[in-house]
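Incomplete set of chains, arranged as in the complex.
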Amino acid sequence: MSPTPRSDLLFPAEPTQRALARELYALAKDQPIISPHGHVDPLILADDAPFPDPARLIIVPDHYVTRMLLSQGVPPADLGVPTVDGRPVETDGRTIWRRFAAHWHLFRGTPSRLWLERTFTEVFGVGTALSPETADEVYDAIAARLAEPEFRPRALFERFNIEVLATTESPLDDLGRHAKLAADGWGGPGGRVITTFRPDNVVDMEFEGWADNVARLGEITGADTGTYRGYLAALRDRRQAFIAAGATSSDHGHPTALTLALSEAEATALFERGLRGTADAADAEAFRAHMLLEFARMSIEDGLVMQLHPGSVRNHNRWLYETHGRDVGGDIPQATEYLHALTPLLDAYGNDPRLRVVVYTLDEYTFTRELAPLAGGYAALYLGAPWWFLDSPEVLRRFRESVTETAGFYNTAGFVDDTRAFCSIPVRHDVARRIDAGFLARLVAEDRLPLSEAAETIVDLAYRLPKKIFKIGERL
Amino acid sequence: MSPTPRSDLLFPAEPTQRALARELYALAKDQPIISPHGHVDPLILADDAPFPDPARLIIVPDHYVTRMLLSQGVPPADLGVPTVDGRPVETDGRTIWRRFAAHWHLFRGTPSRLWLERTFTEVFGVGTALSPETADEVYDAIAARLAEPEFRPRALFERFNIEVLATTESPLDDLGRHAKLAADGWGGPGGRVITTFRPDNVVDMEFEGWADNVARLGEITGADTGTYRGYLAALRDRRQAFIAAGATSSDHGHPTALTLALSEAEATALFERGLRGTADAADAEAFRAHMLLEFARMSIEDGLVMQLHPGSVRNHNRWLYETHGRDVGGDIPQATEYLHALTPLLDAYGNDPRLRVVVYTLDEYTFTRELAPLAGGYAALYLGAPWWFLDSPEVLRRFRESVTETAGFYNTAGFVDDTRAFCSIPVRHDVARRIDAGFLARLVAEDRLPLSEAAETIVDLAYRLPKKIFKIGERL
């Protein structure tokens, strides 16, 4: 059974708008994918080895999936999620897949459902609808495809029409995978696969092993990271290395959006308390906040676009964290204040066109109140796409309905997939393009925008804006 | 004039979605009503006496109605709302009804309008549209019906197709009305009318007469409620009595969602300060918060589902409270934080499948940020239906549009009417079914869900889910 095209997926049902959405989407559909922020392991593309079995590829690493099943009482271990103490977990791919398929109804109405379904049909050409009964059939069909050379990562990259994919690395990463990619003609400045400078594990004193990480940063760079000045020098040094590996942006995942403009003496004192192990939570928060000012200064120097991802309470599900570690679905958003939090940064550099800060949110209840007015009033500020729990058709639509009226389209930075699931990249971008097409179709249908301008806008949103704002293809 | 059927009420106007909504609603329409949470006085069904006049039945006790008229300057006394000091109020039903009808336009666009209108037409078969001019005609028509035996409470219960109705009682209630119901074959475990354990007046030190209530709890149970251990024993004892009267859940109405895991020594100290009358507001809040942990432990033991209703500032309208007392429309919602507030409870039992906590909200600006991620990430947590001010077509729709993408349908607990207005129960459930049908119709029309799965889902939402999650029909 061959997959149906679902050509009207996510378009408004009302015929006038649907027709307009089709027309607008047709312009965006085949634009190359710019993926300026995500978490694909560069090794996948560096090695270009075949993917593992369907469960290990699609279920085990997808925390959207494993958390939903946990919420209905299925322990992550039963789905093959590794334990921190090495306690055994389910290892049989087919068993994992069957368990997942048995709970497929839980995903009705979720973006995971869309992403998975479209991955099955569009990427793997498997048209059989998943159900407990068809679990094996779908598993076998995908497994068969994964064995074929056209389903190797680089072949898929071409097929997915990805122009540029940015991965995310720590300053402690040796960037060896990116060097391999560059050697193969796939990486480096202006290349197809580039890196992103994500320094959280050497900035956030509450990160496990922070002091050791700072020490390693010193070893890698030869700077004396036992001093605050040496620490900053080491960070600058790594940024240059990242730029040499193609990076055009940095990324900062903080619990809040707080920024602070501390004196060097104050920052030094915090840094030293951190190294001595006497920093408390307030010190850690102040240091993170201050470092955003430092990184803004570095960005003005070296040109990296800053991304700020605030508002996630990491490891909220304590049992999950203790059993399975980080990044397995135990994080929950918290209310995020931007206006006062960003004031020090904006006071210092908000009107400086050399700085570019892309701000994301997990808290949609800031769209009209804070985010749109800030992005529509400061030269340095752009709004990132709805993120994580908010990367969904309904919220993508509400994002446009909420921020456009104050910030316009051109203070938004375009879609980012933010995913580690390489095979889901096309569908994620496709969903955003469809929702934008539907939103623009409504503007046209309500006589608020001529079709010609909507047509230009959809291509800007899908391709030109992210490329420009993230400096993709530019050499810093 | 016979009432028009209004068969498309609340369905999307767009024809494709409307046709789908009709088809889906048809599957849900005749499902029996599961009403796992509400405030109907069990005496109504125990006695099965005729209802009083239309004003006393429909206007006087409905704080949605009296508060709206108060907001336009009509004092509650003019509508017959009793005063705390016995100062006389309007007693003539017809006069009250005419005053209400004179302000009928205030309810345009409100759920009260829908509930009342449909109660008139569907329950009482009165098709004349209410207006100042028709006030008497409608009054007389309803009054005539109320005198007929088919309009006695039990007859209506049958006609309403209610499978199970849960009322809400304090631990100080002797459950005599439920005993009467059980004796008549209407109550008891697995029965048609069951109770719910609502201990606020013996838990919340800020409740009037708390210490006296605790003393009475001791008298009722024979436990020494002068000690914290005796107090817990008394609560356990009453829970068993409630379970014997059919209860499958407890309910907790707190100003915030705060939970705390105090030591026995700390809890004892708070309890004793409360009894001595030296507890301050912070003590009261800490004690309430801690008691949620105690009740969670009891739930794991005895199987009662926990309901948490946080976020109402009781008696905000001080004049109204001083003049007319509690529960007459003077409560207002406040911003409600869930993530940090629930952490102690979730750390302790959030992944324990033996616990089931249904959380409600008056603050819709937590749907995507906190509630959906929590319900979609913890095995013990379910989302209750939009509550009170939020129990309305627009919010029911926004609830699905907001929480489904992260929590799915199956972490929501189904509709609860939460009402004391017995005659409005069918229309309230009907509104929820219609909104769910419309939402699912959109998913189908936008090719996001096959009709077959939407069809299964609508029946789950209307009937199977609330029955299962609230353990209706189970014997604990």
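By letter and in written order, the chains are A and B; residue numbering begins at 1 in each of them.
FYI, contacts are C-beta pairs under 8 Å (C-beta built on N, C-alpha and C of every residue); 3 or more make two chains touch, one makes a residue touch a chain.
All values reported here derive from a predicted model rather than from experimental measurement.
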Copy count of the single sequence across the entire complex, 2 present: 3
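FYI, only the chains that are shown with their structure count from here on.
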Inter-centroid spacing, chain B versus chain A (mean Cα positions, whole Å): 40
Footprint of chain B on chain A - complex, ascending: 6, 8-14, 67-68, 70-73, 105-111, 113-114, 129, 313, 316-320, 329-330, 332-335, 362-365, 389-390, 392-395
Chain B residues touching chain A - in the complex, by the definition given at the top: 14, 16-17, 337, 339-340, 343, 346-347, 350-351, 353, 365, 368-370, 372-379, 381, 400-402, 404-411, 442-443, 445-450, 453, 456-457
